[in-house]
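Missing here: one protein chain of the complex. Every other protein chain is in place.
Right after this comes chain A.
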Amino acid sequence: MLKLKSNVAISESGFVFDAGTGDSFSLNATGLEIVQLIQAGKDFPEILKILSEKYEVDPESFERYYYDFVATLKQMNLFVHHGEE
């Protein structure tokens, strides 16, 4: 399961600060919602259900954007690697 690193802080406005590296990032509104759902322990099917009820988006496009987004978060080193922490 995806888990954000414990030293990553996320504000209500989508500002992300990684205290471990000093890097900061900014999320758009959809990005923030998804990150909050991941933080709450939701998996992809649940996130898809929640967001497709709220937004006009077909499941296939959402899936593509979701996995691309998650891969970007991973590349930015915001998730805990397996076996860490």
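Please note the rule applied: a residue touches a chain if its C-beta (ideal position, glycine included) is under 8 Å from a C-beta of that chain, and two chains touch if they have at least 3 such contacts; residues count from 1.
As a working rule, contacts and distances are computed from a predicted model.
Chemist: Tell me the UniProt name of the left-out chain, picking from "Diaminopimelate decarboxylase", "Cytochrome c oxidase subunit 1", "Sugar ABC transporter permease" or "Nitric oxide reductase, NorC subunit apoprotein".
Modeler: So, among "Diaminopimelate decarboxylase", "Cytochrome c oxidase subunit 1", "Sugar ABC transporter permease" or "Nitric oxide reductase, NorC subunit apoprotein", the name matching the hidden chain's UniProt entry is "Diaminopimelate decarboxylase".
Chemist: Using the document's contact rule, name the residues of chain A that touch the chain not shown here.
Modeler: Residue positions of chain A that touch the missing chain: 16, 23-31, 33-34, 51, 53-57, 62, 65-66, 68-69, 71-76.
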